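For this view, one protein chain was removed and the others were kept in their places.
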Amino acid sequence: MSCLQTIADYGLRSIGIGERLLPKTDFSLCQQFTLIGSGLIWNVYFGVFALLCGFVFANALALAKASRHAVARKPAEWFIFVFRGSPLFIQFFLAYEALVLLPREGIDLFGIVFEVSWLSRAWAGALIVLFLNTAAYSAEIFYGALRSIPKGDLEAADAYGISGWSRFMRIQWPTMMRLAWPAYTNEAIFLFHATTLVFFSGFPAFGQRGDALYYASYFVDKTFNPFTPYPIVAFYFILLTLALIWIFGAINRRLNRHLPSNERSKIKLRPQIIR
Amino acid sequence: MFSSCVDPSSLQGLNWLSCYLTTGKHIDFYWSFLTVLTLLVVTAPTALAFGFGGAMLARSPHLPLRILGKGYTAMVRGIPDIVFFLFFVIALDQSIEWLVHQVRCPDWTDPIRNGLEFRVCPQAKVPQNSSPQVWHSIYGFVLAVITFALVFGAFAANVLYGAMQAVPRAQLETAEAYGMNHGQVFRRVLVPQMWVYALPGLSNLWMILIKATPLLFLLGVQDIVYWARELGGAKTAVYAFPHPDWRLYYFLALLVFYLAMTKFSEVVLTRVQNRLSHGQATAAGEAQRKAAT
Partner (left out) sequence: MKKLILTTALLALTAGAASAQTIRLGTEGAYPPYNFINDAGEVDGFEREVGDKLCELAALTCEWVTTDWDGIIPNLQSGNYDVIIAGMNITAERAEVLAFTQNYIPPATSAYMALSADTDVMGGVVSAQTGTVQSAHVAASGATLVEFATPDETVAAVRNGEADAVFADKDYLVPILEQSGGQFAWAGEEVQIGDGVGMGLRKSDTELRDKFDAAIATMKADGSLNTLIVKWFGDKVATY
């Protein structure tokens, strides 16, 4: 079987398109690269959607944490503490155990029955956990940035008579983003790395559709050789990381385009977060 | 443990629970918390040493060394730690045995790699097959520590490298003006000053390390996650204490443990930070000075 044929058969296997059964013989390099790459679709899916939703929620959380009112501040502080203070591994596990307890027949609200059993599937349940998790980490980053906005910026805004919502949107938020962006880039990278934990703890794979690491362990299980599949996963993730650095770098340049080139904050990759 | 626990099937309510929570398996579970704490205590300094080496390499004037240092820190950032853990431990184990094999069995003619098998002479097994189980456990634990230290050493290298760069250039130039050579500047000026700059990053790293400990169970050490899974699973009557699926409760206990660890570390690290900032020419030190007057 040619490699192109393998790619056609297994390239989208992780989302249920193509051959129904996984390869049982051969386990050629081509098969391994194709299937593990196909699994990467899930890693990208989890990473992208968790980041997008998490970004919005993190902004709200950061504002709540910086709020003067305890009603807003306390819940935000607790939320951030719980999700930053415990391992993602355990969060996945607890979330799965809790989600399967939901009633199978759905929840009856005012006569309308809401189907909820899909929540325990990885595509929804794990996404929720990753979303909440990245929101907590990003909120802490944004909160830190919010507090380091130069006092002069705010005073200037006051002097121009800009206040309230427009002061936030036009002065505070852009500066906050600019300050937070390097740390947020790290968060994004580690979020993508964390997606490998989805099928490893808690969430089961249905119909042998899993992420990159799931297929890697399938091959290890079949070939009993860990020295090929895992480095392939590593290879894919290095590519993914480089792509992320490139995208976030482009956004960073845009955020800083008004500054003289020597003052622009370069993205320094620091180990802000792994879980 | 208690004499009343001899016949578990006759026990009720609290008695049953107290007997259940003191079975040999649960004692193992409690000890495994100590395993996790030991790992933290042993890994932190080891990782710091690795990080120090990495940061020094990354600053080296020689290009090959610099590439080595930077490559080391970049590697861990590109690869998810879990993938690294999964194959590194076996690779490390096999390379150790291969080295011992070369020393102890120079006359061995059979191939070491035979298809999928990895086979060294019996004398090269680390630890020896006949050695007590406790040595196998310790060896497994040491491998885990080395793996953790390598990964976190790369992160520490990042932090320390940044801290070294943050020490004001003028300080180093002054030292050079006093006639100190490269090593002296490094030892007497750079290293003592960098810790203040490194501490926030290092405390962050410590928090990360705490949260990475559940991965121990991937490395084959019987840690708290292993026992929580084992104890929490539904038990049929073949066990002395049958019960339904209780994993949720066990994992909730782990959650509480980790949150407590985080809180405790936060409190201690804030204190250390305050202590270190005292009298320093940094913003934090300045704030302390103002608050005092």
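A and B are the chain letters, set down in written order, and residue numbers restart from 1 in every chain.
Note that contacts are C-beta pairs under 8 Å (C-beta built on N, C-alpha and C of every residue); 3 or more make two chains touch, one makes a residue touch a chain.
Nothing here was measured: the structure is a model prediction, and the numbers come from that model.
*Asks:* Looking at A:120, A:138, A:175 or A:196, which makes contact with the chain not pictured?
*Replies:* A:120
*Asks:* From the listed residues B:53, B:140, B:162 or B:200, report the one that touches the chain absent from this view.
*Replies:* Checking each option in B:53, B:140, B:162 or B:200, the one touching the absent chain turns out to be B:140.
*Asks:* In terms of residues, what is the contact footprint of the unshown chain on subunit B?
*Replies:* 8, 23-25, 27-28, 86-87, 89-90, 93-94, 97, 110, 114-120, 125, 129-130, 132-134, 136-137, 139-140, 143, 218-222, 226, 229-230, 233-234, 236-242, 245
*Asks:* Touching the hidden chain in the full complex, which residues of subunit A are there? Just list them.
*Replies:* Where subunit A meets the chain not shown: residues 21-22, 24, 100-101, 104, 117, 120, 204-208, 217, 220-221, 224-226.
Criterion: only the chains that are shown with their structure count from here on.
*Asks:* Measuring centre to centre with CA averages, how many angstrom lie between subunit A and subunit B?
*Replies:* That pair's centroid distance is 24 Å.
*Asks:* Using the touch definition up top, name the residues of subunit A that touch subunit B in the complex.
*Replies:* Going through subunit A, the ones touching subunit B are 81-82, 84-90, 93-94, 97-98, 189, 193-194, 196-197, 200, 213, 216, 223-227, 230-231, 233-234, 237-238, 241-242, 268-275.
*Asks:* Name, in rising order, each residue of subunit B that touches subunit A in their complex.
*Replies:* On the subunit B side, the touching residues are 77-84, 86-87, 90-91, 116, 155, 158-159, 162, 201, 204-205, 207-208, 211-215, 225, 247-248, 251-252, 254-255, 258-259, 262-263.
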